[in-house]
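Missing here: one protein chain of the complex. Every other protein chain is in place.
Let's turn to chain A:
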Amino acid sequence: MRYGYGRPALKSSVDVQLQTAFSDGNWNSVIRLADKRAKSLKDPYYEAIKVSAESQLDGAAERGAVLNAIEDLVKQKTVPDIDTIELYEWAAGDFIGEEIEYADTLGPLRVKWAKANPKSPLAMGCLQSCLEYWDLVSAQQISTALDKAHLNSGDRRFMFWSITLTFLLSISPQCSGPSRKVYSLLVAKQLERAAEITENTPKVETKDRGLLTEEEVCLYYRVLLAHGNKDDFVKRVRSGGLGALVLLEKGHKLLFWECLDALEPWGEWDLIFDLCRQALRLGVKGVTAPFFVCDLQVWKRFIAAASKAADPEAALREVQDILKEFFAIETKTAQMYKKNLSLALLESSFRLSALAQDSAQGDTGMTPRVVQIGLLLDDCFDKLAAFDDVKGYVSILTFEEAKALVDVILPKMFDSIPDKARQVILKSLICKIRYLLATCPQTLSRHPSVVDGETQSQPYRCRFCSNLTSLPCRHCLQEIITEAAETYKQITADQELQDLIPRLDKDPRQDLALVVGTSLLKLSGLKASSSSASGAPLRDVQPELLLQAILLLDTQLGKTPADNGLRLLLAQLCLLIGTTSYAQQVWIPMDVKRTIQDALSPLFFDRISTLSPALFHGSRPLMQPLRSYYGNSLGNAPPLKIWDAFSSGSYTSILDLSKYDSRLRTSCTLVMTLVEEARATRSFGSKVDIEIADHPLARDIEDDTLLINKTDYGSFPNLEGPLGPQIQEFVRLGPELSNERAHIAFLTEQFFDLLAYKPPKDYKPARPHDAAIRDRNYALESLTRLNHSLANLIHIPSLPTLLTGPEMTHYNVVFLLTSALLASLSTARGDPTPKTLAPVTSSIRTALSSLRTSCYHSCPPRMPPTLFALTDMHTVAHLRETALAVKHSAGFILAFHERELARDRSGKSALHRDVVSEMKALEAVGSKTLAETKSHLQKLKELLGEGGWLDRILEWTFGREEEEVEREGEGYKAAVLDIVGGRDAAEEWAGKMLESWRDGVKGWLMVRWD
């Protein structure tokens, strides 16, 4: 009997004295008494008690004795004693997964016992134990034995445990390729037999071996999808006994959904159309609840399938007929479903119009689909999700249709609203739609890119305003800003309106500020991170517009602090301009904790060590919540709650939990957590507790592991068209997390770990010569592995689009360093100079030099140099990291050389003199760069200590006070000032920015520079 992870109970036949000593943990007494009993009673169980008690002592030999005992037990041909297995499993707990593998030792012992005693309740305990160590091979064997032993028990779980485990094994790396094939055939056959029983039995009873419950049927379909073929799947979906609609009629929707998911990639549109039609009709006829499958996704698939039918027009008309039936069902249905129906009608209008290919009706643009958008908005424009509902449709309208929407339908709707509050809501929606259209390419027409022999910077003409432009139209954006700001002012000036706002779903000023803010960001020249991977992120940006946007969004957040979309946007922008400590203040109130960290933490923590290492010096370790989340969730071998799913008969949940567990173990956010923390630890010269590759959370990460990014951008307030880059692409510092970046960063940390390794001080090898050879071989092996792995990544053609420019340079240098170190260590003193070394070191110097240039000599003319320096700490961080890598690599080689010289006076085992001189030169370059960078930051700190900064920041934001007269086309500056409350009010914000920049620079001077 096991009690969780605690001590097992001893057999009841054991005497009280020994029982008491055992339960008290009085191990020396247990050993003495058990030894005595073993000798007198000749019962090996007492020997097992003794060995288990010894495992609790401190001595390595005593602790390890249980491993030998287990090995002996495995070798025995007889069925082991279950109590002995329990004892050994408890005693060997710390060694499992380290010294011994459960699947090779205790798992097979449990299998042997369970097979001999399948009807015993303890056999189920054996299954549970195997699952606790995620030993699927043993668990599957036990479950098969249990199933055979309980054929007529009526407990269906045994049969489906066996099937589920066979399936898990058939897709698990725990099983070799050929075995996987056998298991996949086996599970498919088992379930096929069960499916036939269900199809051919009028009423399946509990005792039958057919498929009965929703979970059992869904398990069958999952297996069919994984191991069957399309035809079998399709045949079964259509069948009368186990078809997708059968369960639907019984009130179970899961299978219907999963079938649609499976059929879509196969292009089985006829079947999708038929299933959706029948399913929806079940609701109309009252077989199921009316709106049971009235989900938008079902309608969208139904409509997509109709548009691919042989006679699409007729099919789409049928869709619309069914829609009408739903509209007619009742008026008191939930708003949610009414909206789904309206959106489905809109979707079908778009499909129909695509068929007619006459979306533009003459010059008016008043097509049925535009009218449909108007009708939908008329119904729900005051709902928070109205913009998101129509965004996808508006963005694919032709220009004529868009113009009709903006010039005719929306103004008409506006005029028909008597209520002032609802008017401003519509006004803010109109601003959002106008912004959306300004980002859509169909609103521009091509203009000759070369006129009179001169290349034009604005190769388009905006069809709304007729101005020459690039995408998005600057003139339109300026107009949108002015209009949104005007409405914003109107609300602020109208007390009656302000009194009405609490009754609305949302203060319209939030959306208006967002329109102004994002328009300013676009006008500033901010590019999507995927399109501007190289160089400083703000190199081509008009700083004043970017700062105005940040000021405005910050002001709005101060007024509506519950707006998390705005908060996310502002936090990212603050990271982008280097006001990191302020970004943290903006981030914290969202209280991102526990489960949502994996999806949301990258929005703040990604690259954080390259922006502000000072944040790691807070009262609580910065990454601790993330680390503890992963520790709690992945600390044990099996997926969390897997036994709960087994014992509840939730077979699809078992598969889901297993899949999710694998995903979480290979999360990019997890690697980000380890890398950021390791970098910060190195920055401050703190002792690394554990090398990154040995971290327990990294145990599933191999070179070929696909690391998955699941960052959740869903809460970003996106006004962008769905076909172009989304707002997060513009405000993020560089490309998002990726498999490649996670791997290359992880390998780079391993490289730094190798360079930093020092043997314990008291380590004195008995045979120094052998030890030196071992050390050299170890270094060569490690470097070869790292060099090979890094080469595979560095040579990926798309890598530059997945990294920032400084990252690309840094990782390239690290790769080159592994090559240089390999060449250095593998060249004997008497060999010719390695030919590869000079070009490699030359490339390293060039790369370092280009980073220096990026840092110190590339400030664009329109950017104030101090602002450029403050907003580009990411490059500074990589210059420092690269210089450190160069310096430490050279130091690593030179230290090796010195050790060899000291050990072997003949000098034969020392390194080549050219290598040594090359490394000395590299070390000097690294040191010089570090000193230079530190001095650069020191100067920056001194500069920030001077007075007059608030004025200067406001000058960066709005220009000089005396120059505040608008330049042509900048009519919006006054509008921004109005919203934020004037220049004086902006001063408070400038103070916050200044403070944060100062904090950041101060933090950089706290890191180690030697």
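Definition applied: a contact is a pair of C-beta atoms (placed from the backbone, for glycine too) under 8 Å apart; a residue touches a chain by one contact, two chains touch by 3 or more; residues count from 1.
Heads up, the rule we're going with is that contacts and distances are computed from a predicted model.
Undergrad: From the list "DNA replication complex GINS protein PSF1", "TP53-regulated inhibitor of apoptosis 1", "Acyl-CoA N-acyltransferase" or "Actin-like ATPase domain-containing protein", give the UniProt name belonging to the chain omitted from this structure.
TA: Protein name of the absent chain (UniProt record): "Acyl-CoA N-acyltransferase".
Undergrad: Where the complex has a chain not shown, which of A:Gln442, A:Ser715 or A:Asn792 is the residue touching it?
TA: From the options A:Gln442, A:Ser715 or A:Asn792, the contact with the absent chain belongs to A:Ser715.
Undergrad: Consider the whole complex, including the chain that is not shown, and state which of A:Lys412, A:Arg594 or A:Arg913 touches that chain.
TA: A:Arg594
Undergrad: Can you work out which residue in A:Ser348, A:Ser581 or A:Thr652 touches the chain that's missing from view?
TA: Once the missing chain is taken into account, the touching residue is A:Thr652.
Undergrad: With the full complex in mind, choose from A:Gly25, A:Gly93 or A:Gly251 the residue touching the hidden chain.
TA: The single option touching the absent chain is A:Gly251.
Undergrad: Just to verify: which one of A:Ile303, A:Ile430, A:Ile642 or A:Leu786 makes contact with the chain not shown?
TA: A:Ile642
Undergrad: Mind listing the chain A residues that contact the chain we can't see here?
TA: With respect to the unshown chain, the touching residues of chain A are 214-215, 251-254, 257, 289, 295-298, 334-337, 339-340, 343, 383-385, 388-389, 392, 505, 562, 564, 590-596, 598-600, 629, 632-633, 639-642, 644-645, 648, 650, 652-654, 656-657, 659-660, 663, 710, 712, 714-715.
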